[in-house]
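Before any comments, here is the structure.
Left out: one protein chain. Kept in place: all the others.
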Amino acid sequence: MLDSTTGRPERAAALRCEGITKAFQGVHAVNGASFDVPEGQITALIGPNGAGKTTVVNILSGAMRCDSGRAFIGTTEITNRPSHTIARLGLLRTFQLSRELGGLTVLENMLVAPADQAGESFVNLLLRPGLIERQEREHAERALALLDTYGLYDHRDTRARELSGGQKKLLEIARAVMASPTILLLDEPMAGVNPALIELIGGYIVDLKEHGVTVLMIEHNLNVVEKICDYVIVLAEGRTLATGRLSELRENTDVVKAYLGEVIDAGASH
Amino acid sequence: MVYYIFTLVFFCFDYFILAMGLNIQYGEAGILNFAYIGFVAIGAYFTGVFSLPSSAGTGQHYILGLGLPFPVNLLLGGLAAMFFALIVALITLRRLRTDYLAIVLISLSLVLYDFCNNFVSLFNGADGLYNVPEPFAKAFGLTVNSFIPFFACVTAVISLLMWFVMSRVMRAPVGRTFRAIRDDEVVAAALGKNVFLMRLKAMLIGSFYAGVGGGLLIQFGGSFNPTAWLPGETFVVFAVLIVGGAGNNIGMFVGALLVETLLIHLPAFLPEIPGHPGLIEYFDNAVVGIVLMLMLWFRPQGVVPERLRRAASFGVRSGLGMLPQAPIEPAALDRP
Partner (left out) sequence: MSLFWLSVGFGFVTASVLAVAAVGLSLQFGITNYVNFAYGDFMALGGFFAYVLNSEVLHLNIWIALVLGSLLMGVFAVIVNRLILGPFARRFTKPHYVLIVTFGLSLIMLNAEYSIWGAQVRFFRMPIAPALHIGPLLLTRNQLIVIAIAIALMLGVHTLLKATRLGKSMRAMSDNTTLAMTSGIDTKRITTITWFLSGTLAGVAGTVLGIGEGNLTPASGELFLFVIFAAVILGGVGSIYGAMGGALLIGLATEISAAFINPAYKLDIAFVLLILTLLIRPSGLIARPGTT
């Protein structure tokens, strides 16, 4: 699947960044990050704290503007386009700290997600109430089925702020899936959850891949990376240090010397 | 006595309308509109000038003076407030944070008041408008005494109609998207919601309610006095909303009944304390502020909290067995 000499993915890039930079008060959080995210695969974005991983995700999803560089979904340029435009191109994201819509029920959280709902327009509200009702029923059925898959069905009528931390994590992913993504950016989907749940979430992510979704996930746990990710991007000090399979990166002495050595050994010895 | 009771009834239903308008902006979409009373004033002014005869020979200065009949002028008053909201929203809503927006809107409210008070040729200055025709008074031969009960009932009917429309809006997906933006606008944007456009919608429909509420006020009292539109009046509507329960229309009615009727207008019938003109009113206004703070501290959800929208209300058949088995919609890879 990967070209063994260059480590670049043979598949087409679903998402690409070219020389992205972003500085906060003169400090470069991202300093020329460039990488391709292969289509239909699970890619891990790893690197030490402060490497700029979350900033990259924020820039790609439109939550933050970058200072220079360009980003593409397929061939469509998305550099500094607003969040909602990027989401409508099929790129959905989750947040490192779960951001549930606390005042809404779990089911409502799901129902917010679909794009272009007929019922978001006043004209339809007046003229086509039947269409809205039908669409609502369809969305609700799909949402309930998804909630069942993610083990949240029994909590469908609970206000999201009353969920436990792990349940919020699950809801965060389920809500993004509800929006029918082609590309999903997951910001530490398994941080702070128990091992059983890590297993479960890993299964969901693989399942998404099997349904054709391209996944880019920030992850610290190299066991997880080894188990489910096809491809790894290493960021350090805001730059792309290396890309490739985890096994290849272990053999890359530069990477190991520069930073990865301990982390990978520690990860492998578990 | 009948006069007093129907005055209270009128204010209760009118503030029900005003609170519903602020609720869709603040309670639903999270826009902290501290200039709300400005939109009420615009609605009142335009309702007035659409129904007044031409200004020549009246000794007042105002524009238009089209002499339009009652429901038409009210509707146009609401639309005028909506148009004003469009301008304000285009300038401020796109780029300002909550606190900046609040600063700009409260400033706008003060400036509108100042402008109204000084610009004689357009707003008749501090005198305001007066002798605004009473709706249907001629047609039904109503006297000063029978007009008040009559108009209180008209207002009640209009408010119920507007409540029906508003509850449809809040139950629809548009209301849910408003609440999503209120809870976390970053998440809403990440889910593909155009936050500015949605807030603009909330601003427009809320301002229409403000304008109609204001129009009814000027029709009831027959005059337009700039001092009735000081920024502090916005706070009364906020008090109605928070006491009643933000996010719930029934709460708006309860709030209007408790705050506007019992707290603001009932004490106005108390006799003045000799030697202290206006003391009761001042004291009363301060009490409104204190009540709101106590409410926010001890029961922030209000007397009637926001309703929980249960799965059963979406028309899905109960029981999981009935649900389709493929949970994840195959992603369309060729999407642009």
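Letters A and B mark the chains as written, and numbering starts fresh at 1 in each.
One rule holds for everything that comes next: contacts are C-beta pairs under 8 Å (C-beta built on N, C-alpha and C of every residue); 3 or more make two chains touch, one makes a residue touch a chain.
All figures in this text were calculated on a predicted structure; none of them were measured in a lab.
Q: With the missing chain put back, one of B:Ile5, B:Val72 or B:Met293 would touch it. Which one?
A: From the options B:Ile5, B:Val72 or B:Met293, the contact with the absent chain belongs to B:Met293.
Q: Of B:Phe39, B:Tyr62, B:Phe151 or B:Phe238, which one is in contact with the hidden chain?
A: Touching the chain that is not displayed is residue B:Phe238.
Q: Which parts of chain B face the unshown chain closely enough to count as touching?
A: Contacting residues on chain B, toward the hidden partner: 26, 30, 32, 34, 91-92, 95-96, 98-100, 102-104, 106-108, 110-111, 114-115, 118, 231-232, 235, 238-239, 242, 276-279, 282-286, 288-290, 292-293, 296-297, 300.
We adopt the following convention: only the chains that are shown with their structure count from here on.
Q: Roughly how many whole angstrom separate the Cα centroids of chain A and chain B?
A: Chain A and chain B have C-alpha centres separated by 41 Å.
Q: Taking the complex as given, what residues does chain B use to touch chain A?
A: Going by the criterion above, the answer is residues 168-169, 172-174, 176-177, 179-180, 182-184, 186-195, 198, 201, 205, 247, 306, 308-311, 314-316, 320, 323-333, 335-336.
Q: Looking at the complex, which residues from chain A come into contact with chain B?
A: 39-40, 61-63, 74, 76, 82-84, 87-90, 92-93, 95, 99, 101-105, 107-109, 111-113, 115, 117-122, 125, 132-133, 136-137, 139-142, 144-146, 148-149, 153, 156-157, 159, 175-177, 179-182, 207-208, 211-213
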